[in-house]
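One chain of protein is taken out of this complex; the other chains stay put.
Entry: chain A
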């Protein structure tokens, strides 16, 4: 492998330089931040709420827990976690993108969330927290945008307390050929058009569809989590495998 090949990664279906991916992903999210929530509802027909709810149920967060919501974006999970951990606990909403973080912070404040939530702009590959700090870490629809996923998973495993859980909610591979075909049609034809109409940005949603196809499938991600040092890794397919919820425990 030549040095130039080593330094490229995928950005959707394109090959871009490693250093370039983060800034290009950042551009996508700067562009969609304001309309992110409404687009999520339109694109998933509201089902993303159920996926996130299931992730919250699996997180098993209790009062007093410390939770890290990576790529928390507009704070859907953080809102619920902040209620669950109560005043003794703490939730940190981390996102690499300042625009998304700002939208999330405004939304949480509008919902009366304050005392137990902190906002950190951080890169998932090198989380700025001490080892063994969190009872639960979640990353919902964020891992596929990370340049070095293995480094990110290692970093998450590092900051997780022993016994803590990592939950990865991410698009995956549908397990039914017919569904897969319909899903491809939907995401490559309809999705960019919807993005154009609702968020005024078709390209960003084309990237979304492409990045989903480039993301590792259920078994590969499970292997990656195990390689990062997590144990008892299991996954649940949601909506026929369009989304998968992986859960690993640091022992």
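Operating definition for what follows: a contact is a pair of C-beta atoms (placed from the backbone, for glycine too) under 8 Å apart; a residue touches a chain by one contact, two chains touch by 3 or more; residues count from 1.
The rule is short, and it goes like this: contacts and distances are computed from a predicted model.
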item	value
Undepicted complex member, UniProt protein name, chosen from "Cupredoxin domain-containing protein", "CbtA family protein", "Ubiquinone biosynthesis accessory factor UbiJ" or "ABC transporter permease subunit"	"Ubiquinone biosynthesis accessory factor UbiJ"
Contact with the hidden chain (one of A:80, A:173 or A:246)	A:80
Residue in contact with the excluded chain [from A:99, A:175 or A:236]	A:236
Contact with the hidden chain (one of A:63, A:128 or A:200)	A:63
Interface with the undisplayed chain - residues on chain A	49-50, 53-54, 56-57, 60, 62-63, 80, 83-84, 86-87, 111-112, 236, 238-239
